[in-house]
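Heads up, one of the protein chains got dropped from this complex, but the rest are sitting where they should.
Take a look at subunit A:
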Amino acid sequence: MAGAPDERGPGPAAREQLQQQHVGCRVFSEPPAQGMPQQGFLSSFFTSNQKCQLMLLKTLETNPYVKLLLDAMKYSGWLWSPGQTGTVNPVKMIVLCQNNIRNQAHMSRVVTHELVHAFDHCRAHVDWFTNVRHLACSEVRAANLSGDCSLVNEIFRLRFGLKQHHQTCVRDRAILSILAVRNISKEVAQKAVDEVFESCFNDHEPFGRIPHNKTYARHAHRDFQNRDRYYANI
């Protein structure tokens, strides 16, 4: 995602959202895969958990990608609901690795990526554990719609390409994500991605387009808020 983060800080609404969305910052015992987090002058005043929490609140409050995904789930009645007693809910949490999230932009991208999965879980019968094509489809969508594969991010990874390189990135990152959570061969993962790519790459819900940066995401959010008028008049 291009562009500087908004200057407004997180407010009470974002804190309430944090509690209700059950998103948490945790440290995992494995060493970070991408090196140490950035160390600035003010970073010494906050623990990594506090920094993670602050970045998360700012994302929930200001990021147009996240706000659209949450609104889309709210509209369908999937977020705001009374609790029930009885058993645990293992599929509703998003866990963020506070020792791996480098900065605000990275936080926003990670939350967007995971919320795409949550959105897919809400809107469709996704068989996460036994159907690798379903997993592949959600990973293709998450890589495509989260900004993971923007031109700038690929350049930072020293992966250079221009014409249709976005699609190459989405395929590669989807395969990596599948291999990270499934004990299958790269060939099987690649075959699954190839089978579903045409359909899932072109499924842009709830954005209606590929949100290349915050401007596109704001346009998409505006269109979502206008959907009643839109479908009533076509």
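Note that in this section contacts are C-beta pairs under 8 Å (C-beta built on N, C-alpha and C of every residue); 3 or more make two chains touch, one makes a residue touch a chain; residues count from 1.
Basically, contacts and distances are computed from a predicted model.
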Hidden chain of the complex, named as in its UniProt record, picked from "Integrator complex subunit 11", "Synaptic plasticity regulator PANTS", "Glyoxylate/succinic semialdehyde reductase" or "DNA primase large subunit": "Synaptic plasticity regulator PANTS"
Based on the whole complex, identify which of A:Thr47, A:Ser76 or A:Ser185 touches the chain you can't see. A:Ser76
Contact partner of the left-out chain, one of A:Thr47, A:Ser185 or A:Thr215: A:Thr215
State which residues belonging to subunit A touch the missing partner chain. 22, 24, 26, 49, 76-78, 81-93, 120-127, 133-134, 137, 151, 162-167, 196, 198-200, 202-204, 208, 210, 212, 215-216, 219, 222-223, 226, 229-234
